[in-house]
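Questions regarding the structure given below will be posed in turn.
Only a single protein chain was left out; the remaining protein chains are all shown in position.
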Amino acid sequence: MMGPELKAIDCDVHPSVPDIKVLLPYLDTFWRDSISERGMPSLESISYPPNAPISARPDFRGTNGAAATDVSQLSAQVLDRWQASIAICNCLYGIQLLFSEDMAAAFARALNDWIAKEWLDRDARLRASIVVPMQNVDMAVDEIERCAKDRRFVQVLVLVMQETPLGRRSNWPIFAAAERHGLPLGIHAGSAYRNPVTSLGWPSWYIEDYAAQSQGFQSQVASLICEGVFAKFPALKVVLIESGVTWLPGFLWRFSKFWRGLRTEVPWVDRSPAEIVRDHIRLTIQPFDAPESTDDVERAVDHLRSDDILLFSSDFPHWQFDGDQLMPAGIPAGLHRKILVDNPLATYDRLKPT
Amino acid sequence: MAKHVVAPVSEIPPGGRKLVNAGGRAIIVFNLDGEFFALNNRCPHRGGSLCDGIVTGLVLSDEPGRYDYSRRGEIIRCPWHSWEFDIRTGQSWCDPKKVRVRQYGVSVEPGARVVQGPYVAETFSVSVENDYVVVEA
Partner (left out) sequence: MNIEVRQPVRAQKAKVGLIDCDIHPKLTVEQMRPYLSNRWWDYLQTYGIRYRHGYAKGYAYPKMTPQAARRDAWPPGGGLPASDLDFVRVQHLDHYGVDHGIMNPLSPTGQGEQNPEFSTALCFAANEVQAEVWTHREPRLRSSIVVPYEDGEASRAEIRRRAASKDYAQVFLLSRTSEAIGRRRYWPIFEAAAEAGLPIGIHVFGYSGWPMTSTGYPSFYIEEMTEHATSSQAVVTSMIMEGVFERYRDLKIVLIESGFGWLPALGWRLDKHWKRLKDEVPHLKRAPSEYIREHFWVTTQPMEEAEQPEHVIDAMNWIGMDRILFASDYPHWDFDDPVLALPPSLSEHQRRMIYADNARALYKLG
């Protein structure tokens, strides 16, 4: 259905760490022993409880219930069956939740090395995001510098819910490093659980946690723009990954409206937030929180006011669609090529053929 | 368009402003350091009465964290949604190309000329000893 001639780029797939032990060879001896001696079981996050429905589609789960733990499964599904020519690996193993900066940085290094060796080395069609320890900005920058040397790393990956809003100046060295290396900042659904997932505190049900992610994206977009991140780093691109998409227009109406009257508080925001988003921010399409009718889907896409903003993704192995229904129904056919190929190529400099 | 005598100059000192009626329109006249400017009182956003707003300076920035503040007294902010308008040009700051307040020509005429006409003093009598603000609306 995609067609090999289209060379679609899947901007969001999730390699899973099958067991914390697979990272041990990539840790130095102290950490290797420490993790074993302390009996750390895993860093899987409750943003995706391992057995929960969204976390993996049933037909992607192996006999032990795990999914996407091996490159051959990912390649077979995403690249061979769904005919993506390239897939970007965003590993969500929860190193961001640890409180110790040093441990988090050690795990980030190990994770990125494991991804390079066990995934990127084994299929030339795969690319990856650099997982960074946001616990310590200097260490995050070090990790970007270290991994950026490998051009198969095409993005910097952070979670949408962190300790402080991303736009804060203390985080800027990370954006400087990302911009310097031509790496977009990929903000992915999920929380470091430093704060409750809503401003009303902690909800009861997992579905509320998952649903709340779209609000997290609203907060981060507001922060990045209001703090002037795009004024300071004009070449920086941001990709909102697994956000749901359709929340964006309604959010921008309110944000742009208030900017017109409250501009003096943030005078470095020199044009409407809606324009800044269209210039700097992109969104992956899965999940696409769609209205029932395809007419309304078309309207909702219209509300985005940009043909350049959507990036193709499968979100493999998360269960966002059945069968091979990767492209949400109702997205105008005229946009498909842009979504599948052109927009990802325009967003990820490192994907361009050299 | 006709010329309307709206106030003696003494009623709008430098830094001051006055809401006047010129040809049935509510117009604010500002005095910026001896230069007069006249803007339609009605905010083009949602109709707030600009004369009830505050006059402030212009804040620009080319660097997050820097507030470059200048032209104090030359920006009027709508009392409702706080939109900023440049008193000198009527342009809004949030969308200078598309949104502006209507400007009117304004001049100062000596009483002698005003008395002769063709101006209309709407609400008060004029005397040849004084200067008057005249708005073309």
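When the chains are written out, they are named A and B in that same order, and each has its own residue count from 1.
The rule we apply is simple: a contact is a pair of C-beta atoms (placed from the backbone, for glycine too) under 8 Å apart; a residue touches a chain by one contact, two chains touch by 3 or more.
Note that this is a predicted model, so its numbers are computed, not measured.
Every shown chain touched by the omitted chain in the complete complex is listed here: A, B. Among the residues A:Arg32, A:Arg125, A:Arg146 or A:Lys257, only A:Lys257 touches the chain that is left out of the figure. Only one residue from A:Pro18, A:Pro50 or A:Pro249 touches the chain missing from this view: A:Pro249. Among A:Met40, A:Ile207 or A:Ala235, the one in contact with the hidden chain is A:Ile207. Here the missing chain is touched by one residue of A:Arg194, A:His336 or A:Arg350, and it is A:Arg194. For chain A, the list of residues touching the undisplayed chain reads 52-54, 160-168, 191, 194-208, 210-212, 214-216, 218-220, 222-223, 226-227, 244, 246-247, 249-251, 253-259, 261-262, 264-266, 272, 274, 287, 289-291, 296, 299-300, 302-303, 305, 319. Along chain B, the points of touch with the absent chain fall at residues 7, 11, 18-21, 25-26, 41, 46-49, 51-54, 79-82, 123-124.
Everything below uses one rule, namely that only the chains that are shown with their structure count from here on.
Partner chain B is touched in their complex by these residues of chain A: 169, 227-229, 231-232, 259-264, 267-268, 270, 272. Of all the residues in chain B, the ones that touch chain A in their complex are 45, 59-68, 78, 81-84, 92-95.
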